[in-house]
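The other protein chains are all here in position, but one chain of the complex has been omitted.
Labels A, B and C are assigned to the chains in the order they are written; within every chain, residues are numbered from 1.
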Amino acid sequence: MKHLMKIEGLSTVFHTEEGKVTAVDHVSFQVREGETVCIVGESGCGKSVTAMSIMGLVEAPGGQVNGGQIDFAGEDLLRLDKNTLRAIRGNEIAMIFQEPMSSLNPVMKIGEQIMEPLMVHLKLNKKQARIRAIELITQVGIARPEQIFGSYPHELSGGMLQRIMIAIAVSCSPKLLIADEPTTALDVTIQAQILDMLREFKESGGMSILLITHDLGVVAEMADYVIVMYSGQIVEEGGVVELFNHPKHPYTRGLLKSKPVVGQRLEELYSIPGQVPNPLTLEQSCYFHDRCEHCMPVCRSRQPRLEELGGGQKTACWLYEEAEVHV
Amino acid sequence: MSTYLTKRLLYMLIILFAASLLIFILYASTPGDFITGNIKLTAERKAELREIYGLNKPVLERYGIWMNNAFHGDFGYSLAQQKPVLQLFNDYIWNSFLLAAVSTFLTWVIAVIVGVISAYKQYSWFDTLVMVAIFAAMSLPSFFIGLFLIKILAVDLKWLPPGGMITTGSHATGLAYLKEVVRHMALPVVVMTLLGLGSLTRYFRSNMIDVLKQDYIRTARAKGLKERKVLFRHALRNALLPAITLVGFELPALFGGSLIIEQIFNWPGIGQLYMKSFGLRDYPLLMGFTMFIAILTVIGTLLSDILYRVADPRVRL
Amino acid sequence: MSEALLEVSHLKKYFPVTEGLLNRTVGHVKAVDDISLTLQPGETFGLVGESGSGKSTVGRTILRLTEKTAGEVKFKGVDIHSLSPAELRLLRPRMQLIFQDPYSALNPRVRVGDAIGEALLDHGLCTKHEVRELVLESLAACGLSSYHIDRFPHEFSGGQRQRIGIARALILNPDLIIADEPVSALDVSIQAQIINLFSKLQQSKGLAYLFISHDLSVVEHLCSRIGVMYLGSMVETAARDELFHNPLHPYTKALLSAVPVPVPRLKRERIVLKGDIPSPANPPSGCKFHTRCPFAVEVCKAENPVFRDAGGGHFIACHLA
C-alpha cells in the first residue's frame, strides 16, 4: 500500500511559565492509503499535540513545531505557506474532536457550519451548498435534516453533534480524517454508533483515518496499525494483531494488562506503579524506567531507539537491544 | 416570556417607588431651599411663597403630592427657571444626547476594533501598549483631563473653542451653524470617548481572548477558513454577544448627560442644568432629574436582560 | 438474612422543570424514578448506566445531598431523610462519598493534611495531638507519602488527588462509601491503581461500596451485585456473574455488546442501538426503553413493565424476558 502521509522526526515544544515542554519528541510514522492508524497513550503523552501539529494548529501561547517534516501527498505540510495549508485543511485533511458540545459555534446554525467548508473548498454557491449540507446530514443518519439544518448546537445531543462534526469533516471527501478522541465524551451505546459510522465512511470513501484515543478497546476495534506513545515519544508500533497479541514494550504490556475487560474478570488487576514523569524535568533516559519492572542500569542513562523487530513491529526498549547494551 | 416580563416590571416599579421615596427624603433633608437662598425676598413674601409651593407641609405629605403629580405626568415646576421640569428636560436633553450619542458611538467602534486586534495579538508589543493605554484611560480624573485639554488646545493653541455649544453672540444658521456646533463638540466628545474607552476596550479584549480559546474556533480553523473569517465570523459574534447587555446600561449615560463634562465644557445639556440648579437648590428640578436617571437605569437594566435573551439562541424563555 | 447496611426502597427524586423567572413548574425531570436496592455490610453494589440514567442522583439522594421526592433510605435501620440536620451531621462520618472529578472535589486553598484531618477534629473523634498521626496513617493506606501532608491540591496529579479524596473518606472509618465514577477521569494505568486500592481497602476495613459507574468492565471487576439503570429506572439487577453471562434485559445486552474489547479482529454479535437516549425531562411512555429496543412490541409502548424476580435474585423490568 502506498503511504498517504509520512511524518519524519516531528517535534513540538511548548514554552510555559515553568519551562520548556517537549510535547512531541522526534516522532516518525506513516499513514497508508485506506488505513486506520491509532495513536494510543495516556493524557499528556503528546498524541493530541501530534494531531494538532499535522493540522498546523499548534498556536497556543508558546507552542511551536520546531522540527521534522510531514510529507502529505508529496508536499511537506510544515513548509507550506499559510494559504496552501489552509486549502488542504478541512479539504484533504479533516478533523473531528473530543468535545462535540463545544466544538460547534453556539451562535451559528448547524446548516451554516456545514456549508462553510463546501463553499470555501468546493466553491459551491449557497444554494448548492445547502442541498449538499442536507444530504450530508441525512448521510450521518439524522432524521429530519431540514429541521436540523436550521437548529443551533445547544438543541442537539452530544451524539448528534458528533455526527454533525463528522458530516462537516467528510463534506469535502478528505483523504485523511484525524479523529481526536471522538467518542470519549459519549456514552457507550452512542460510541458504538459513531465508530460504526467512521468505519463505513472509511470503507466507502477510501479515506485514511488517524484515530487518537486512550481506549485500547476502541483501538482493537478500529485500528489496522497502532502507535503507542509515552511522554512525547513513540515507544512501540506495529500491526494491530501483532501488537495486541505480542506486545513488546513493558509499557504496552502494562497498559494491556491493567485494563479490566468485560467478561474476563481477574481477582486482581495488574497496575503500572508510579506516574507519568514531569515533562519539565526529563533527562537522558528511557522515560518509562522508573515505572518499569525490567529496569536496567542502561535504562536510567541512555535513551533507547525505536528499532524494527520483524513483522513490521517496532519498539524503543533496551530489553530488545541487548547486543548494544555494553557498547 | 410574558410571565417573566410581568415579574420584572413589577420589581422595577417597586424599586422605583423605593428610589423615589429615598430621593425625596434626601432632597427634603438637604439644607436650604430656593426661597431661603434668595436674599431679595422679605420674610413675609418667603412665608407666602412657601405656602404657595407647599414647602411648609410635612415631608411625607409633600412626597404624596409629588408622587401623585408625577403619576399624572407632572414632574413639578422649576422654581428658578419658572418652567415645568419636563419642558426644561426637553429643552436640554437633546444637547446632552448629541454629545453622548457621538461619543458612545466612537467609543464602541474604537473599543471593538482595538479590543479584537489586541486580543488576537495577545502578548505582542501592540497588546502591551493597548493595555497601558486602557489603564491610563481608566485612571483619568474626568474633570482634570477636560481642563487640561482646554488649557492646551483651546487656551494656548487656540485650535478649538474652550466651551459652550455655539460662539457667544453668534447667529450662524444652516451649515455654518452645524460647523460651529461640531467645533464646540470636538473637545467634550474626545474627553468622553477617552473616558469610556478604557473599560470597554478591556471588556472586548478579554471577551475576545476567552472566545479565541474555545473549541469551536479550533474547529473553524480546522475547516480551513481564512483567519479573517475565523476572527470576524466565528469569534466576534460570540465576543459581541455578551456586550449586548452593555447597551442597556448605556441608556442613562445617553440621555442623562454628564454632570462633570458638561459643567467643565459649559455645554448646555441636562447635566449642566443639574449643576446650575444644584447651586440654586431648585428641588423640583433636582428631584426630577435624579428620578429620571433612576428610571433610565432601571429601564436600561431590563432592556439589557431582554436584549440578551433575544440575541443568544442558547437562552430561552 | 442479617440486617442490611443500606436499604433503599422506592426512592424517587423529581427535579421540577420551571419556566421563566416566575418559576412556574411545567413538568418534572424524573431523575430517579422508583429505585430500590439493598446493600449488605462489606458488599459492593454497582450501579451502571449512561448519562441521564440518574445513577449519580441516586447516590446524592441517599446521602441526602438533595432531598428525596418519595421513598425511603434506611442506613443501619435509620431513616436518613427523617433525621434533623444535627442528627444527620453526627451520622455523616459513617457514610462517605468519593467524587468523579478529583480536581474540583478538593478545596484549592486547604492543605492536604487539613483536608483529611478536619472532619475528625470537627466531630471530636480525636484530639489535636492525635490527628497528625491518623492523617499520616490514612495517607499511607492510600499510597501517599508523609511529605504530602503540607502540600496543596494543585501540586498533585489526578490519580494522587483521587487518593487524597479516598484518604479523606477513609479516615472517618465509614461503613459505606458511595463512589461516584471515581476512576472515570483517570488514565488507564492510574485507573488500575485506584481500582486495586478500592479492593485492598475493602478487604482490610470491611467497607461496603455503592459503586456508580458507566464503565461495565470496572463494575464487573469490583462489584458483587450490579444494577443497570436507564432513564431513572432500574431495568435489571443481578449478581455479577449472572448479569455478565446471562443478561436478560435487552438494554443490558446492548450495553454489554457495545463495550469495545481490546481484542483485535474479534467477531462478535453486536446489538447497536438506534437513536439517542431520550431526555429524562420527557421520557417515552410505557417501557422507557421501547424507543430504542430492537425487540419492542406493542405492549412495551403502552405499559410500564413491573420490576420482578426472574429467579434466583435476578430482577428485571421487561415484558419480554
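As a working rule, contacts are C-beta pairs under 8 Å (C-beta built on N, C-alpha and C of every residue); 3 or more make two chains touch, one makes a residue touch a chain.
Assume contacts and distances are computed from a predicted model.
A chain of the complex is left out here; the name its UniProt entry carries, from "Dihydroorotate dehydrogenase", "Peptide ABC transporter permease", "NADH-quinone oxidoreductase subunit M" or "Protocatechuate 4,5-dioxygenase beta subunit", is "Peptide ABC transporter permease". Screening A:21, A:190 or A:286 against the full complex identifies A:21 as the residue touching the chain left out.
Of the options B:4, B:97, B:126 or B:278, the residue whose C-beta touches the omitted chain is B:278. Residue-wise, the contact with the chain that is not shown comes from B:293, picked out of B:165, B:273 or B:293. The residue from A:28, A:43, A:69 or A:173 that touches the chain not shown here is A:43. By the touch rule set out above, chain C reaches the unshown chain at residues 63, 65, 88-93, 95-97, 99, 101, 103-110, 114, 118-119, 122-123, 150-152, 154-158, 160, 165, 168, 172.
In the full complex, chain B touches the omitted chain through residues 15-16, 18-19, 22-23, 26-27, 29-32, 128, 131-132, 135-136, 138-145, 147-148, 151, 155, 213, 215, 252, 256, 259-260, 263, 274, 278, 286, 289-290, 293-294, 297-298.
The rule we apply is simple: only the chains that are shown with their structure count from here on.
Each chain gets one centre point, the mean of its Cα atoms, and the points for chain A and chain B are 54 Å apart. Averaged C-alpha coordinates put the centre of chain B at 55 Å from the centre of chain C. Averaging C-alpha coordinates per chain places the centre of chain A 32 Å away from that of chain C.
Contact with two or more other chains is made by no residue of chain C.
Shown for chain B are the residues in touch with two or more other chains, of which there are none. Considering their complex, residues 42-43, 157, 159-160, 187-193, 195-196, 214-221, 223, 240-241, 244-245, 254-256, 258-263, 265-266, 268-273, 275-276 of chain A touch chain C. Per the touch definition, chain C reaches chain A in the complex via residues 50-51, 157, 159-160, 187-193, 195-196, 199, 214, 216-218, 220-221, 240, 244-245, 254-256, 258-266, 270, 272-273, 276-277, 292.
By the touch criterion given at the top, residues 122-123, 214-216, 218-227, 234, 237-238, 241, 312-314 of chain B touch chain A in their complex.
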